[in-house]
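With one protein chain removed, the remaining protein chains of the complex are shown where they sit.
Labels run A, B and C following the written order; every chain starts at residue 1.
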Amino acid sequence: MTPEELSKIATIEQEEQQQHKHVIQVCVAAGCLSSHSDQVKDALDKEVSKRGLENTCHVKGVGCLGLCAAGPLVRVQPTAKPDAAVMYQAVTANDAADIVSSLEGPPVKRLVCPTNVPFFTRQKKIVLENSGIIDPDRIEEYIAVNGYAGLLQVVSTMRPSEVIDEVMRSGLRGRGGAGFSTGLKWSTVAKGRGSTKYVICNADEGDPGAFMDRSVLESDPHRVLEGMAIAAYAVGASQGYIYVRAEYPLAVKRLKAAIRQAERAGLLGNNIFGITFNFSIDIRLGAGAFVCGEETALIASIEGKRGTPRPRPPYPAESGLWGCPTLINNVETFANVPPIIRNGSAWFAGIGTEKSKGTKVFALAGRVTNTGLIEVPMGIPLREIVYDIGGGIPDGKKLKAVQTGGPSGGCIPEQHLDMPVDYESLAKVGSIMGSGGMIIMDDTSCMVDVAKFFMEFCRSESCGKCVPCRVGTAQMHDLLCRITDGSGTADDLTLLIELCDVLRATSLCGLGQTAPNPVLTTLQFFKHEYDAHIQKKTCPAGSCTIHAPAEVI
Amino acid sequence: MSPQPVPQVRVVTLKIDGRDVGATEDETILEVARQNGIFIPTLCYLDGLPSIGACRICLCEIKGANKLLPACVTRVQEGMEVTTDSERLTRYRKTIVEMLFAERNHVCAVCVSNGHCELQSMAQKLGITHVHMPYRYPKLTVDATHARFVQDDNRCVLCTRCVRVCDEVEGAHTWDIMGRGIDARVITDLNQAWGDSSSCTGCGKCVHVCPTGALTEKGRSTAEMVKKQQFLQYLMQMREAKQ
Amino acid sequence: MSTVINRPTPPSQDKRWKIVEATVRRHGYRSHSLIEGLHTVQEAFGYLDDDAMKYMAAALRLPLSKVYGVATFYHFFTLKPKGQHTCVVCMGTACYIKGAPQLLAAVEQVHGIKPGETTPDRKLSLLTARCVGSCGLAPAVVMDGEVAGKVERSEFLSRIGKWMSHDTGRTE
Partner (left out) sequence: MSKPRLATAWLDGCSGCHMSLLDMDERLIEIAQQVEVVCGPYVDIKEFPENVDIALVEGAVSSEEDLHRIKKIRERSKLLICMGDCALTANVPSMRNAWEPDEVLARAYIENATMQQQIPRTSVPRLLNRARPVHEIVRVDIFIPGCPPSADVLYFALTELLAGRVPDLSSRTRFGA
């Protein structure tokens, strides 16, 4: 691949797209696929060919359009006027004829999904900019929207250290949870000893209630490959791994296809863009272990071992995969890299807040009207996400809490709803940004039960290596079970609080250290619910089954 | 294996419990503390086996670090200030040891290792007189299929000394851990009876490095099982000398 | 000193072993390809039995206990054969608060199996997943590999009911 070839592919693809008068985009990401969008796409294809419109109307499968709650989603876009696109919701195969008939006339009214609403207008798309636009299975479409231009720019005009400086200046922080400076991490790996280095993409999205990474991988896989290649160039790595959940078969399939295409196009492999830069990517399948989101456990898993973490230091940046300096970033972090390179660090740093730059993708789920995938600028008030973008709480119920950060995060109560969503503000109320799961809970959710749910998760996901996490999560889960079934005592609560402190301070890895967070935040903001279970033997939300106080034993 | 060139190691000075001590930078806090007669309690650690920092009992406070660090795997650094004993550390250590007592069925009074058990003596050293969290009472098995040894899961603390000694020193890797979290167990081969193991050489190293009565010699009665661990040091020295 | 490596022969003539052999060969019989190998076995046979683990241990020159340790560490792997049909109820946070526990209770009530169990006639296996990533469509259930969203109790039970009444081999 030469720079000229890259721009030629882009031009040909763009010209081809212009030939069609209309493009019909059908969401074939896992969300809509589960409501049979593949059948919708087939029906549209048949309808178009039946009417002999193949040359003027192009039906294509695209990635996530965002509003999963209203799927299957279909978007009809006139090529000449992209702004006049119409979105249809809850489309079935039977609607295909009506949609194709409407191409030259008014839209099919009964199916229209309004897009002039805050769910769409308040979002700011960087990571998801191609999602729902391009066909994830075709590298040409990615190239046509400036794909791999960032990689080209980097290898042909920048020194590795300049790339790192650029990422550093952008202020990008890890999107996997902790929010460590991406530039700093890259520079540590770049300085690492030895000539063999690795780049790993953590796509083991393990938080229950999070599907951002899955969506990015399914909708725009090349974006992640390009981000990894840029990182590899910057730190001096020639081999990369994507550690992806086996539970995401569609993402795995699209990634495999994307890697094959990139290799064939010379965008991965040896002598990329004709310079002495070699970089290959292999996929490694996770096998259902949340703890493998922890860097050292993930490395153990790629090495084919039990995914148990080891004490740090040494950090993977110094000694990681097979003892070599290893860069681990998550999917969303890598996906942010190509636009930062193309548009410059100043552009990126201009979005967001002082310490949290850019945007963040959230998986909005739970008791909220518009469940789906959203991307918002950092610093947006939580209230805006819940009520404007999310459309508020359905069924006339009242918001109780917003859960962020999964089992390592916390439950944020209504009174903090006006806080900006950024790393520091979330930490201040005892939660974390996490990878981006955001679960809305209304007054039918019992906060003690939610704490129990997450503790059950941690107990079953604990690797069992260190004592405080192995035994502590089991003890805490037992205590929460007692409290929710009405047999808990004041002493149980005291012990629960004590164990929170012990796990936090003494556990080996992040799983155990943060396992107490859901308990601590619910205790901080919803202590009265614990008291009600313990003293009055009632569940205010009415969701726990309280047994009559039997004998003590 | 050919002799490796000895890398240059720097000498550093640090403070442990307020005392100025000297060390080389490839040493751990635990090693340096022991050389200077400072006691740090340990359980999964065993001199001669690779350290894993798993039991969390040797955690120490390091000035400037936001986390407690395990002395057995943390290397010393110039100017480091280490506190090995404090009210807070003792409280954590006690709770962790109590967790182990609560996790499985440790009935010291009828154990073959009574009086020679590292968990038991650790509890005494830390002043534990009772366990302030609920006992879990899991249903566990005793494997007496081996001709000379017994494995009693009720008394296992999952320190993995047996796994490490079998893998690193004996080279058989008969032992490993199955499952995870609270359900993790020590197993032989494909989770089969020890007596049927095709890889076990019957060397007994695992029995003698086991800190409790989980692995013992057959035919011992209460309090009769005394572990002999000197062999490990001896083997390591002999192997080093050969290289 | 090196020993002559004899590649082990697969446990049986079953053609599916060819796929497994190809995977380990592609990874150069390296020990770190254990998880990839186990994935292939499970995909081909549905579960990992002792023979499969022995074969993997021999092919990758790994201790048996290590293979067993890895196979039981990861919850994706199963050592027991699954039923004819599988139903995976997502227990992610969104599904949990939108009624996944009630779906599990319904299956238990009607078919008498808990998560991780298979009906005695080996027709239905009930499993749970940490999160299938369809949180926007909670509660989600994966029925024979196909994700169903916004699952309701009655529709859910009737779909399982159809499985249970089909393929009985009985003519009535």
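In the analysis below, contacts are C-beta pairs under 8 Å (C-beta built on N, C-alpha and C of every residue); 3 or more make two chains touch, one makes a residue touch a chain.
Here the structure is a predicted model, which is why all the values come from computation and not from measurement.
Q: Touching the left-out chain: which of B:Q8, B:T129 or B:Q243?
A: B:T129
Q: From the list B:V9, B:V110, B:A193 or B:V226, which touches the chain that is not on show?
A: From the options B:V9, B:V110, B:A193 or B:V226, the contact with the absent chain belongs to B:V110.
Q: Kindly state which of the options B:V9, B:A65, B:L140 or B:V226 is in contact with the chain not pictured.
A: Final answer for the missing-chain contact: B:L140.
Q: Going by the touch rule given at the top, which residues of chain B touch the chain that is not shown?
A: Answer for chain B: residues 101, 105, 107-111, 114-115, 120-121, 123-125, 127, 129-132, 134-135, 137-140 touch the chain left out.
The rule is short, and it goes like this: only the chains that are shown with their structure count from here on.
Q: A-B versus B-C: which has more C-beta pairs touching?
A: A-B
Q: Just give me the whole-number Å value for how far the CA centre of chain A lies from that of chain C.
A: 25
Q: Rounded to the nearest whole Å, what is the centre-to-centre distance of chain B and chain C, using the mean of the C-alpha atoms as each centre?
A: It comes to 36 Å between the two C-alpha centres.
Q: Taking the mean of the CA coordinates per chain, how far is chain A from chain B in Å?
A: 39
Q: I need the residues of chain A touching at least two other chains; which ones are they?
A: Counting only residues that touch two or more other chains, chain A contributes 289, 306, 461, 463.
Q: Would you pick out the residues of chain B that each touch at least 2 other chains?
A: Within chain B, residues 177, 179-180 contact more than one other chain.
Q: Going by the contact rule at the top, pick out the chain B residues touching chain A in the complex.
A: Contacts found on chain B: 52-57, 59, 67-70, 73-75, 92, 95-96, 99-100, 102-103, 132-134, 136, 157-158, 177, 179-184.
Q: Hey, which residues of chain C end up touching chain B in the complex?
A: Residues 50, 53-54, 63-69, 72-73.
Q: Can you name the residues of chain B that touch chain C in the complex?
A: 167, 172-180, 187-191, 198-199
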